[in-house]
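Of the protein chains in this complex, all but one are displayed in their positions.
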Amino acid sequence: MKINWFKYSAPMNFYPLAGKLIPLFWILAIALIALGLYWGFFKTADVLSDQKQYYRIIYVHVASAWMAMWLYAVMVAWAMVGLVFNTRLSFMMASATAITGTVMTVIALATGAIWGKTSWGTWWDWDPKLTSFLILLFVYIGYIALQSAIDDVRRSDKASALLALVGLALVPIIYYAVNCPDPNECASLHQESSLERVESNILIAMLITTLGFWMYSFATILMRVRTIILERERNTSWVSKLKEFNN
Amino acid sequence: MFSAFLLILKRDLLLAMRRRSEIFTVLFFFIVVISLFPLGISTEDQLLKQIAPGVVWVAALLASTLALDRLFSDDYEDGTLEQMTLTPVSLPIVVLAKMIAHWLLTGLPLVLISPLVGLFYHLPFESIKVMMLVLLLGTPVLSMLGAIAAALTLGLRGGGVLVSLLVLPLYIPVLVYGAGAISTSMVEGLSIQPYVLLLSAFMLLAIIFSPWATAAAIKISIE
Partner (left out) sequence: MNEFFHMGGFGAYIWSAMGIAALLMVLEPVTLVFRRRSVIAQIKRNKRLEERRLNNEKN
C-alpha cells in the first residue's frame, strides 16, 4: 500500500489524523514512563548502596535532558522543511515543538540542580553541562519570544525558523566555548557520560523512561498543533464543518 | 559591485556624522557601565584586576546590543531598505557595507576608549594591549551577529529588548575567549595565541556567513 505523505501536509487532512494518534501516544507515554520508573526503583535496589540512592533522579533527569536536545533538532528540522517547501504545517509543527522543548529543558535543569545538591553538595555549579542547558533554555526562549512578537503569521513563521537555523549553526561553537574556556589546556573536566559504565538495569530503566518521554512529547506536540491549526484556519470552511462545532 | 559597497559605506558614515550624539551615547553607556562595577563590588586593587576582563566584555556586549537598534531601523522606516533590496547590487554586499559602517561608529570607539578601562581597573600595560587587540577582533563579530537579530526584529514594537534577548546568548563564545585572553595575559608564562586565533576564526566565519543570513532576514521582514 502506498501512502501519500503529501496528503497529510495539508492541515485539513492532518487535523483528524493527529486527533486519532493523540490517545495512542498518551497510552504509550504513561505505560512506558510507569514501566521505566518501576524498573528503576525496584529492579536496581541491590546495585545501589545507601549512599547512591540518589541515582534514582537520573531516570527523569537524563530522559528530559535528551528530549530537550532532540526536540531542538526536531524543531530546526521542521523549520528547515518549512523554509524549503513553504508548507504551513511544518512551521506550525516547529512552533508547537518549541514549547515542549522548553518544558523539557526546565525539567532537566531543575532535576539537574537537585542531582547536584545530592552528589556535589551544591544546587548550582557552572559545570559545562548545566551551563549548556541554561543556554539552550535561553535559545528556546528567544525563539518563542520572537515568534510571539511578530503579529503577521507568515513573517513570524519564517523569521523564527531563520533564528532557529542560526542558533543551530552556533550551537557547536557555544558548546565548545562552554566546555573549553581555556584553549591552552583543553581537557574536559566534567564527568564524562559514558553509557558503558552505567549498570545495565539502570540503563534499561533510563532508556524506557526516555522512550516514554518521546511519546509524551509526540502527544503534547500534536495536541498543540491541533489547537494552532484551529486558531489559524478558523475562517476556512473545513474547520466550520468539523464535528466539534456542529453538535 | 565594490563601488556600490563603498558608496553605501560612505553614505552611512555621512548620515551618522550628521547626528554625532548617537555615537557618543553608546560610548558613554560603555564608560558608565564600566565605572559602576567598582562602586558596586569593591575598589580593592586585586579584585578589580580579576573582574576587569569580564566587566569590559559584558559592557561591550551590552553597548553593542544597544546600538543595534539603529542599524537598519531608519532605512526601514523611510523605505530605503526596500529600495536597496530591489537594486541589482546583491543584498549581502549592501548588508556587509552597513555592518562595517556600524562597527566603525559603535565598535571602534569602544576599542579606542578601552585603555581608560585599563586605568580604572589598574591593569598592567601588557594586558591593556591585549584588551585592545581582542576587542578589535571581537566587536566586529558582535556587530555582525547582532545584525541578523536586528534584521529579524525590524519594525517591531519593543524590538530593542527583544534583540538583546535573541542575541546575547549567541555572544557567549566571544565573551568567553575575549575575557579569557585578557585574564591569561595577566598570568606569567601563558600564551594568548590560542585565544587570538579562535577570535580571528570567529571573525572570518562571521564575515562569510552573517551577511547572507542578514540579507535573508531582511527579505523575510519586508516582504
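First chain written, first letter: the chains are A and B, and each begins at residue 1.
We adopt the following convention: a residue touches a chain if its C-beta (ideal position, glycine included) is under 8 Å from a C-beta of that chain, and two chains touch if they have at least 3 such contacts.
Quantities reported herein were computed from a predicted structural model and do not represent experimental measurements.
**Student:** List the displayed chains that the omitted chain touches in the full complex.
**Tutor:** Every shown chain touched by the left-out chain: A.
**Student:** Can you work out which residue in A:Thr87, A:Thr118, A:Asn184 or A:Asn201 touches the chain that's missing from view?
**Tutor:** A:Thr118
**Student:** Touching the hidden chain in the full complex, which residues of chain A are there? Just list them.
**Tutor:** Looking at chain A, the ones touching the missing chain are residues 49-51, 53-54, 56-57, 60-61, 64, 99-100, 103, 106-107, 110-111, 114-115, 117-118, 216, 219-220, 223-224, 226-227, 230-231, 234, 239-240, 244-245.
Keep this in mind: only the chains that are shown with their structure count from here on.
**Student:** Under the touch definition given earlier, write down the residues of chain B that touch chain A in their complex.
**Tutor:** 145, 148-149, 152-153, 156-159, 162, 165-166, 168-170, 172-173, 176-177, 180, 184, 190-191, 194-195, 198, 202, 209, 213, 216-217, 220-221, 223
**Student:** Given the complex with chain B, which residues does chain A contribute to the contact?
**Tutor:** 135, 138-139, 141-142, 145-146, 149-150, 155, 158-159, 162-163, 166-167, 169-170, 173-174, 176-178, 181-184
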